[in-house]
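Structure first, then comments.
Note that this complex is displayed minus one protein chain, with the remaining chains in position.
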Amino acid sequence: MNVPLLDVENLSVTFGGQTAAVRNISFSVNREETHCLVGESGCGKSATALAIMNLLASNGRRSARRLTLDGQDLLGMNERAIARIRGDRMAMIFQEPMTSLNPAYTIGSQMIEVLRRHKGASRRAAVDRAIELMGRVGITAPEMRIAQFPHQLSGGLRQRVMIAMALMCEPQLLIADEPTTALDVTVQAQILRLLAKLKKDFGLAILLITHDLGIVARVADRVSVMYAGELVESAPTQELFDSPQHPYTRGLLSCVPVPQKLRRGEPLGNIPGTVPQIAPGYAGCAFRSRCTFANESCAADIPRRLATPRHDFLCTRLPEVMMGASVA
Amino acid sequence: MIRFILRRLALGLLVALTVVVLSFLLTRLSGDLAISIAGPSATQSDIEIVRKAYGLDRPLYVQFANWVGRAAVGDLGDSFFFKDKVSNLIARRMPITMTLGIVGLILALLISIPLGVLAAVREGTWLDRVVTLITMIGQAVPSFWLGLTMMIVFGLQLGWLPISGTGSWQHFVMPSIVLAFTAVPALTRLTRSGMIEAMASDYVRTARAKGLERASIIYKHALRNAAIPVVSVAAVQLGFMLGGSVVIETVFALHGVGFLAWESIGKNDFPVVQAVVLVLASIYITLTIAADILNAVLDPRLRSA
Partner (left out) sequence: MSDTATTATLPAVSGSRVGNIGFAIGVAICCLIALAALIGNALIPHDPFTQNLNNRLIPPFWMEGGNPDHILGTDQIGRDYLARLVYGARISLLIGTLTVVTSGLIGTTLGVLGGFFGGKVDDVVLFTITCRLSIPVVLVALAVVGLLGSSLTLVVATLGLLLWDRFAVVARSTTMQIRNLDYISAALCAGISTPQLLLKEIIPNIAPHLAVVATLEIALAILLEAALSFLGLGVPPPLPSWGLMIAEGKDYMFFSPWVIFIPGVALVALVLGINLVGDGLRDVLGTRRR
């Protein structure tokens, strides 16, 4: 029926042979779906994005059983072949708009080079498209801006330029790695609204990486929660918020203070401990050292379980405890 | 921008003046100038005549003021031994030194930049280590020795190039190569480290994410930024090359400004020495100002400041 646009199966990423940043994760992104990858810093979400695009640092190694874009295998491709897809059919925007643009060239030249490279467009056509896109992403006076240098633009404007640049070739998939983290809160909201609108206009699928549950609630169709390199829970957004199955997800949700529900004097929720660095060959649940429900069974490999057909998670304890509690 | 240049010029003038004071004092170091000019067989009255003729009987600051006053209008005095105005002497020899310096610098850049890019792009591989080794050895080789060795190999044994004099363009080949050699290690290292930094930058990551060709990423994006400090350092290197030209010009018997200075030192011809120091210092100062301007031109971030 529906071939997912991006299909990731058993993806693993290690750095320097010592740090297993991503361990055997599987997920997929459907056409025109916004899929959020959420987790704390260091959980491996950025590494996942870079691995998909094959942009890992020189000491990073990826492996997967499957990695396809619209049915096309990405794993066996050499760098040349992947470069032709990057920017054309899948694009990526990054966290730091301040440094992600080349300071020596105008934003116009940086935008048109993508189109000319992938579609062989003429300079005139590329400029027209760049101006059009800049307008679409909400940049005023694009004809003037196109000749400006990155340092002449604010952070929010630069991120809009990045988004416009990513859309030059009308990609099918947009990977956004914490696109609003470095921006002011008000600008954040604008950018998110912009992304939602563009998704509709362009029929984009978006893989949005974030640590902010608020963003997830606002834009995500589907959420995958990562912890210490593992995908601990994955579900449609509303289901995740309504019935989280993994202790970590529960912990995360309880950390978010809800104005109406919080009472004065009540301590803010938190998860004690810190995210561990995992070496390759680690067995069992990575969260067990911080989990209130853990027992010896958590040191063995945890099977993937389903709560509903579209909601899976990696825990053997919490559902049992919840069932046991209801029985008792 | 204009204000910036003016300020640098004013500072440069002050530096030049200080250098002149120092070199003036330097030439008066050895004691009585009149005695050295007059020569070993001079009598006391001879020495007095010389002293009066060269104005050496006036107080030091008066001598200095006179010298500066005349230098400001281009009169750098008369040489004791060449029977010619110093400014003429320098002007005649300057083209040789300048040619040597500029050709040497261009050669150095033509070698260093590709080498540095290669080492950076292949960072950590044997190629990178070879380049590092070459730059290390290059920094350890004395230029005069290299010159002599090249003379033996290319001049004598292979007979390809003339070994001294300034007859034709071939005469400039070996000296330029040796001069370039003095700048290559530093420029290569600078290019390499700049490129490594650029290749690891966020904007190069963006360029890769856009799927640009490898050549475009290396040359259009990374090198364009990495080259900025290299170019301005190169301008300053030219200043150092000109200052150190005395060694190479002497080895290859090229009658440039450096050689002139060396001859003059040997003959205690102070006006010439003083003037050459001033000229070389001024060139260096000008080059550093030019380097700053070049920096501002190449880096858009500095332009609007």
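Letters A and B mark the chains in the order given here, with residues in each chain numbered from 1 onward.
The rule is short, and it goes like this: a contact is a pair of C-beta atoms (placed from the backbone, for glycine too) under 8 Å apart; a residue touches a chain by one contact, two chains touch by 3 or more.
Since we're looking at a predicted model, the values are computed, not measured.
Only one of B:Gln63, B:Ser216, B:Asn268 or B:Asn295 touches the chain withheld from this view, namely B:Asn268.
Screening A:Arg61, A:Lys197 or A:Arg304 for touch with the missing chain picks out A:Arg61. Among B:Val131, B:Leu190 or B:Leu238, the one in contact with the hidden chain is B:Leu190.
Residue in contact with the omitted chain (choice from B:Leu105, B:Ile228 or B:Ala281): B:Ala281. Not every partner is drawn; the one left out touches subunit B at residues 11, 14-16, 18-19, 22-23, 26-27, 29-30, 122-125, 129, 136-137, 139-145, 148-149, 151-152, 156, 186, 189-190, 193, 242-244, 246-247, 250, 258, 261-262, 265-266, 268, 273, 276-277, 280-281, 284-285.
Everything that follows uses one rule, which is that only the chains that are shown with their structure count from here on.
Rounded to whole angstrom units, the spacing between the C-alpha centres of subunit A and subunit B is 54.
By the touch criterion given at the top, residues 124, 201-203, 205-214, 216, 221, 224-225, 298-301, 304 of subunit B touch subunit A in their complex. Every residue of subunit A that touches subunit B in the complex is listed here, in rising order: 53, 55, 58, 79, 82-88, 91-92, 94, 96, 99-105, 113-114, 117-118, 149, 151-152, 162, 165.
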